[in-house]
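Removed: one protein chain of the complex. Kept in place: all other protein chains.
Should a chain be cited, it is by its letter among A and B, assigned in written order, with residues numbered from 1 in that chain.
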Amino acid sequence: MTPLLDVQDVVRTFGAVRAVDGASFAVEERSITGLIGPNGAGKSTLFATIAGSLKPDSGRIVFAGARIDGRAAYRVARAGVVRTYQAARVLTRMTVLDNLLLASTGHPGERLTGVLLRPRAASAHERRTLERAHEMLALVRLEAHTHEYAGTLSGGQRKLLDLARVLMLEPSLVLFDEPMAGVSPALRVELLEHILAVRRDRKITFLIVEHDLDFVMQAADRVVVMNEGRVIVVGTPEEARTNEEVVDAYLGKAH
Amino acid sequence: MFLQLVANGLVTGSVYAIAAVGVSLVYGILRLVNFAYGDMMAFGALIAYGVDGPLHQSMIVAALAGMAATAALALALDVVLWKPLRARRAGFMSLFLASIGLALVLRQALLLAAGSQPRSYRVNPYRVFVLGSVRLSEQQLIAVAAAAATIVAVGLFLTLTTVGRVLRAMADDRALAAVAGIDVGRATRVAWLISGLLAGLAGVLAALVEYSFDPNFGFQLLLPVFAAVVLGGIGSAYGALAGGLALGVAQEVSTWSGFAGGVNPVYKPVVAFAVLAVALMIRPQGFFGQARVG
Partner (left out) sequence: MSILSSGSFWAFVGVVAGIYTILALGLQVQFGFAGLLNFGQVAFMAIGAYTMAILVVKEGWSTWLAAPLAVVAAAAGGLFLGLFSLRLRADYFAIVTIAFSEIVRYVATNETSLTGGSQGTIALGPIGTASQYNGQWSRFEGRVQHAFGFSSSDATMLAIVWTVAVVLLALTWLAMRTPWGRVLRAIRDDEDAAASLGKNTFAYKLQALALGAALAGIAGLFYAWEFSFFSPDDFQPLLTFFAWMILLLGGLGRVWAVPVGATVFGFIFAGTRFLNFAPFTWFASDQRAYLRLIIVGLIILLLVLVRPQGLLGNKREMVLE
């Protein structure tokens, strides 16, 4: 079976720094793949490159059989690859509901021509979006905050809102940037349950960058380990845990 | 003719360069695009006029007085305006709008105090020096010499003194500089001091080169100076220098008849913007600026 996402020899430099230096790996459909590595390994840069906010210097990124490297971020998102940010990028000066309503694809009301020429289609689409938004709010249990500004939410609640918003988009692949960072232990369990449930019910694939290795070991089917811009190991969490190169990368080589 | 235009361009460019370095230094520290800079230049030029004309001091004394007064103004404005805005963590938009408000106040205050009639320093505009095929007036030579001396002085200051190195470090990475235990307040005052001195000098030199000036003339110089700053990569002092000189030469040379008949001289300011537009299309981060990581 061909993988859902295939990253091939991707290089991205900043001046003299080779942040990503020929990284290759594949993500299978409906898997949860953990992307780990020490600080500065190039994970965030690689993430941004897959999501389209950075262009690779060379290499290919193939998603569902089509090349997406070099495409603009919004087109990558429309193709079904949706990313989150380490500090959940909710729109703080809009309400929780507005945040969710924004996560709809092909909304005729979001185009001026649609507003003017197809007002009925626009309002029908808006009604459906509103229904789905309330469903999602119930799923992540944020109904009580529907009309509050997202800026008033706690860090953990923002992660939940971000997750709900990503799910609204019905993506095929979610790029999750440190979902556990700044989340309280109680919410962590909940978030993990949400992710596992979503994978089961909605056929969504996850690629997760995470520093919390316990979480990665629990959630991921496969682990990709990066160090100094390269992929050093791809395998099961157990294989990664016992791999010598990985241990060296995290602890530093004892010479 | 071509060489003459290049020489004239270097003269204009010297003035742009000095002013552009002053704008860029403050931007590097405060992220402020100072719209009032042109009016600070006019302030310096008018103070120097007051010392040169009614007080009958030498032009050098007058220029130094203009520079000192402008630096004092810059420091005073930091206390009453920019510091409170920093305390409020005001971002780029607030700072830029505040500088527009300040520009209005400054220019109108100058008009109120000095009137709108044109003025000239007590210099002889007809003394001309001939260098090969190039003729330059005394004021033009003074401007180029003063610019060269200033550029060397600022360069030495930025590379050799501790404060200078701090300023460069802050322009590169403000967060890092704050973590490294740099006295941000002091560095800010030094930046304003130098920026003010350069504004005063640029104002006096511009007034010398243009021969006659009025309180509005600073604003007319502002946009080419901004263009030079952006061309050089905003926040980079050396870039601003190069940007200023390049722009001055481009403006003058564009009128050369060998250059597709030459651009009509009335469009010289437009040439500056055109150069800027083309440059930004090729390199959106400016020519000497660096793309920031992340």
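Operating definition for what follows: contacts are C-beta pairs under 8 Å (C-beta built on N, C-alpha and C of every residue); 3 or more make two chains touch, one makes a residue touch a chain.
Quantities reported herein were computed from a predicted structural model and do not represent experimental measurements.
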From A:Ala41, A:Ile68 or A:Leu101, residue that would touch the chain that is not displayed: A:Leu101
Touching the absent chain when the full complex is considered, from B:Ala69, B:Ile182, B:Ala227 or B:Val253: B:Ala227
Among A:Val11, A:Ala73, A:Leu192 or A:Val234, residue touching the chain not depicted: A:Ala73
Sole residue of B:Met1, B:Leu55, B:Ala76 or B:Ala109 that reaches the chain not shown, by the stated touch rule: B:Ala109
Touching residues (missing chain, whole complex) on subunit B: 33, 81, 84-85, 88, 90-94, 96-98, 100-105, 108-109, 111-112, 223, 226-227, 230, 234, 264, 266-267, 269-270, 273, 276-277, 280-281, 284-286
Absent-chain interface as seen on subunit A, which is shown: 51, 53, 72-75, 77-78, 82-85, 89-94, 98, 101-105, 107, 109-112, 114-115, 122, 126, 149, 151, 165, 169
